[in-house]
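Only a single protein chain was left out; the remaining protein chains are all shown in position.
Letters A and B name the chains as they come in the text, with residue numbers starting at 1 for each one.
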Amino acid sequence: MVNNVDKHEVVAITKAAIGQSIARKEDATILTGRSQYIADIRLPGMLHAAFLRAPFAHARILNIDLSAAKDLPGVELIWTGADAARYTAGITASLQVDNYCATTQPAMASDEVRYVGETIAVVVATSRRVAEDALELIDIDYDELPTVNSIAQAVTAENLANNEVANNVIYRDVRSADDVDPTFASAEKVVSGVFYNNRVSASPIETRGCVARHEWTNGLLTLWSATQMPGYLRTILAMCLQIPEHTIEVITPQVGGGFGQKAHVHPEELIVCLLARELGMPVSWIEDRQENLLAGTHAKHQINDMALAFSADGKMLAMKNHASTDAGAYNCLPWTASVEGKVGTSAMTGVYKIPLAHLESVELATSKCPIGAYRGVGWTAGQIARESLIDQAARELNLSPFAIRRTNVIQTSDFPYASASKIVIREGSFLETIDRLESMVDYPSFKARQTEARAQGRYLGLGISVFNEITGFGTRAFSQIGTPITSHDTATVRVDPTGTVTVTTSFVAAGQGHSTTFAQVAADALGVPVDKVVVRAGSTANTYGLGTFASRAAVIGTGSIARAAEMVRVKIRQIAGHMLEVSPLDIVLENDRVHVSGVPDRGMSMAEVAGAIYFAESTHPENFDPTLEATATYDPGDAILANGGHAAIVEVDADTGIVKIEKFFAVEDCGQMINPMIVEGQIRGGIAQAIGSSLLEELIHDENSQLMTTTFMDYLLPSACDVPEIEIAHLCTPSALVPGGIKGMGESGMISAPAAVIGAVNDALACREIFLTEYPLSPQRIFAALNSVNE
Amino acid sequence: MKKTAVDELLLVNTTVNGRAYSFAIEPRISLADTLRYELGLTGTKVGCEHGVCGACTVLVDGEPMRSCLMLGVQAEGRTIQTVEGLASGLKLHPLQESFKRHHALQCGFCSAGMLATALALLRDNPTPTRTEVREIISGNLCRCTGYETIVDAICDTQVAEFMRGEQRG
Partner (left out) sequence: MKFPAFSYAVPATVAEALELLAADEDARPLAGGQTLLPILALRMASPGCLVDLSPLSELKNIVFEDQTLKIGAMVTFAQLARATAHQANFPLIYLALKHVAHVAIRNRGTIGGSLAYADAAAEMPVVVCALNAIMVIAGVGGARRVAAADFFTGHFSTAIERRELLTQIEFPISDHTWAFEEVSRRPGDFALVMAATGLRMRDGQCAEARIALGCVADRPLRAPAAEAFLSGKQITEETAAEAGQIATSDLKSHADIHASAEYRRKVGSTLIKRALLRAAVEPRL
């Protein structure tokens, strides 16, 4: 019987559909071009918005001349920041911890711009092309101000990126304060490095966008937004725009990829709602690619100054790390600038038994687009630093990269293990991961090939990276990483009168296949076939939730669906027991039937039971509540930890600096998989992004924080020729904390695979005494390293 | 010789997915926007509008082209196939079925362009190698799948069998 109080409850679930690679229910609609994405929405009378964006990274706005633009035929309305400020103060973002520096980003800048791409004015016109024509006619005088272009410049505090942020310090955190200095002083081996991670963009192929409609007669505001968090967005719209929350509906249509970039509240969303209300007409804003690269949130820009102390036999003794985040001019909402360094520090010791750690992080304001969430938030940069140094130590101690990791990894017998970075690790298959990777790679034969290649003047390298990750982020997990957020996500499960099942979830999808995986979960929870379940998501008219991010959906979606389904099951078993004259506890639901346990013939179809409940009161026991739908929340009782590892084999062309990835291996343990095909899709996709971020992708700013990479000609996403075939192995250690033993997954590729790529390049070049710590590993960087060594 | 005035509408006659269309548009409207907004065929997606991502790829006279780098008026007299024209009736094209079977899509935003590029390749060569497929689709960016399952779907034997029947001379 489900406990209505315990939101952490783990409901038992029998697995039939769960674990099957069922083809996705959503695919036929997408593949025929019939899915509706945000840019496909056309409403009667709809107008089109285009934003004027700051051409300077820091400047005072002296004067704005709109006259020529206003005269352009087809222009309906032009607003500047001052117009927007009449209705909203903008987006205030902070973290509820001591000494966190909140920032308020105006919905559009009015006096001062603080990054290139910040919105200054918006034109609403009969078409996007006319709106863009009008943007060219707006004349603005600026007084340029000094910019803060880097972490190094931010630290000096000579100039301020945002006058709300004293000394440019948004937040400074000491996560672990062990006294490590004596250990470092006496350690037999110390390795260290300063690792410069690149600023990247999540770059979903669909840019951001939203469409707002306001109906003055009843005050209803509808916002269609390509967002990962419609429920949260609705609440924030209510707060920031002073519009009663119940009059707002946020609808997420089909979303063309999110990866975290669409898990924010964006200033443009506020403006578009206000414009629709002001004009009494629907307004659409579809971001173009240049805007997305300029002003969609940026990500991953950290410097990690790390040292590791080892014993002579390769045992880790202590870690020191200082993470600095190039955070941009404002905190993003809701994650704030802490999404990089502070969050990253929580995972810094990873899967290793490192007795002592001193871990600090600082988030620094710079004259750039705010840093935000992108797959594997915060963890990528630290993982690169740690795994690179482990490899370096292995080389110097003459140990294999597998052996040194095996020596140090947390083992099952250590659980629960309280890590030096203050995560309690209760589950994981770290040793098995390393063993499996080693056999997949066939290490001895790789070593032989590497030696042979070197004799021919070729450079082969192997990189490995082992990780664990907190998934299914609920309240307890947020608390463990030091970001106090209470999560609240519900699901509604209804058994319809004809015995089919309608599930409503707050977890919207951006390609993850929830319509299929949640149907698998609900099908097993109620003992019906998958094709008798429909999953509805995408509107705040239904259930409430925080959003789809941080590998939450599989865990919390499953938990909430299982809990709601259990409430419905109780009713079904109750009436079936009454009708069959047995105890409800003897009733089972399976194969679309409700029958006496062990006696399949003694029962009836789900449709018959449902029909009785809805339409035949005479079948009901006394005092029977015939509600066949239930809404439940679920919040995991602890951090749910998935784990795995990656290995990459690369060849570096030392003459040109071009890296060719020959082979890629992934081991993933996400417990019980709901749909292995979808799990593997997430692994491959994450690794592709990892190859992009470690070899190709870089948002480059000049010395005035002007972004130089504003098109896909310069911001280089990996193509089909850049991503190799990926060999995947699954370890399936179920979690005791989630119904069905399911763990979250999806981010591992971007957490851990970059470290494997980088490790492989460094391994290839180690014979030339090269250890690269600035990323991505572009041909230019590799070439420069090889040539400075030469000379 | 004809020359329009700026923003003067131009009459265009074209065939899209086997259906004849006649409409008047401004010359400055891209073929992508023409298909999407003039003809309501929003299955063609726009990802970058400067010819790199390939999401907007459609078949023009059977050849894949970037519809963001063509003008709508250049559709005059052409035969265009978009993703909406791939299924026959209520039956998915075998290539669409294969994409579904192999999980060759996640968010689906690149799929229309990917299908167009793949279809043109398969009409010329029903059994391309995996390397050939990777080269051909390297102009279509996918941010979700890591490409491998897309290659699987294009190299599928059922697809090859069907395409052999469709092969062009």
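Assume a residue touches a chain if its C-beta (ideal position, glycine included) is under 8 Å from a C-beta of that chain, and two chains touch if they have at least 3 such contacts.
Here the structure is a predicted model, which is why all the values come from computation and not from measurement.
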Exercise for the section: For the chain that's not shown, point to the residue among B:T4, B:T127 or B:Q158 touching it. Expected result: B:T4
Completion exercise
By the document's definition of touch, the residue of A:D71, A:D111 or A:E136 touching the omitted chain is A:E136
Handout entry: Selected from A:E608, A:D714 or A:E774 as touching the chain missing from the view
Key = A:D714
Completion exercise
Considering the complete complex, of A:I485, A:V570 or A:A784, the missing chain is touched by A:A784
Handout entry: Positions on chain A contacted by the hidden chain, ascending
Key = 127-129, 132-133, 136, 288-290, 655-658, 696, 700, 708-709, 711, 713-714, 716, 718-719, 721-722, 778-780, 783-784, 787
Completion exercise
Touching the unshown chain, chain B contributes residues 1-8, 10, 26-30, 33, 49-51, 54, 57, 60, 63-66, 68-71, 73-74, 117, 120-121, 135-136, 138-140
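By our rule, only the chains that are shown with their structure count from here on.
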Handout entry: Inter-centroid spacing, chain B versus chain A (mean Cα positions, whole Å)
Key = 30
Completion exercise
Touching chain A in the complex, chain B uses residues 28-29, 36-37, 41-50, 52-53, 55, 82-84, 86-87, 92, 96, 99-101, 103, 105-112, 115, 133-135, 137-151
Fill in the blank from the handout: chain A residues touching chain B in their complex are 23-24, 26-28, 30-37, 39-40, 42, 129, 203-207, 254-257, 259, 288-289, 510-513, 677-678, 680-681, 683-689, 711-713, 717, 719-721, 723, 725-726
